[in-house]
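For this view, one protein chain was removed and the others were kept in their places.
The block that comes next holds subunit A.
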Amino acid sequence: MSDLLQVRDLHVTFKTPDRTVHAVNGVSFELKRGETLGILGESGSGKSVTLRSILRLHPEHRTRWSGSIRMEGDEVLEMGSRALADLRGRRVAMIFQEPATAFDPVFTVGQQIAETIRRHTGKSETDAFKRAKELLELVRIPSPAQRLKAYPHEMSGGMRQRAMIALALSCNPSLLLADEPTTALDATVQIQVLLLIRELQREFDLGVIFVTHDIGVAVEVSDRIGVMYAGKIVELAGVEQMVDAPQHPYSRGLLASTVHDGMRGQRLEAIPGAPPDLAEVPTGCSFAPRCKFVRPDCTTAPPSLRATGDTHLVRCVLAA
């Protein structure tokens, strides 16, 4: 079966006059149509950089890419500006953490959705507005006709995020990229938006890559979860495998240190130390300085991603 998206050995480095940051250091994965991949990681793990690379959203003159990103067979890293413009918004759409900054404050929500539709499909203004209204209905915004005329600041956070999802889906993309879309929302609103994304994903058979730092959120939406650390995927597995039997010491530490029901009074198993500085390319496993199972060979060469089961990949020398 052909993949919707194929990422092979992606490296992303950012250069500034005084330093170079190795944000992504060899990420590979593929995504099928209708599948949701959760990318779980802490700040600085490279999860958002990986996601944004798929649309090449980083500043061209400061960013070095290598590797390959194939969207339905087309190489994104070699696309010209016209192909990129067609990719962004029409074939691949993205939703962000902060909908307030993703919308333009001086245009109504309806104008912005209609503009996107006209730009990518060439529909007339009337048809585009009609479609925009249908989209607001689709994401269950109450009284959509009125809301088309609302400016972004006139909407609550939850409603803005729904409007952004409507905007993202306006040109029937086959891939949706979600960068912590529920992190800024209140708990009772977050779950509504997660359920909406899950439902629309099924309805439109979308491929979804969902970046989050919250394990609970990743578990709610993902079919597979990739755990990132220091610019690499250290473990990639089905959501049940990942929750039941994480294998990489970092994934295990992350799950053990996340507070949930019934842990009251127990001491938390914290991972000592802090994530590494990404200014240097590590010679061995990036997690070795914090790992309690560290061995001499962990620091000599970076471990490769090994398969420990049909669909379970682990980047650790201990993985059998």
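Heads up, the rule we're going with is that a contact is a pair of C-beta atoms (placed from the backbone, for glycine too) under 8 Å apart; a residue touches a chain by one contact, two chains touch by 3 or more; residues count from 1.
Rule of thumb we're sticking to: contacts and distances are computed from a predicted model.
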| item | value |
| --- | --- |
| "phosphoenolpyruvate--glycerone phosphotransferase", "Heme exporter protein D", "Glutathione import ATP-binding protein GsiA" or "3-isopropylmalate dehydratase small subunit" - which is the UniProt name of the missing chain | "Glutathione import ATP-binding protein GsiA" |
| Selected from A:Gly110, A:Pro173, A:Gly253 or A:Pro302 as touching the chain missing from the view | A:Gly253 |
| Residue, one of A:Arg90, A:His213 or A:Arg306, that touches the chain absent here | A:His213 |
| Option touching the unshown chain, where A:Leu77, A:Ala145, A:Leu195 or A:Ala301 are the choices | A:Leu195 |
| Of A:Val239, A:Ala288 or A:Leu305, the residue in touch with the unshown chain | A:Val239 |
| Hidden partner chain, touching residue among A:Gly158, A:Pro181, A:Gly226 or A:Pro246 | A:Gly158 |
| Sites on subunit A contacted by the missing partner chain, in the whole complex | 42-43, 156-159, 186-192, 194-195, 213-217, 219-220, 239-240, 243, 253-254, 257-261, 263-264, 267-272, 274-275 |
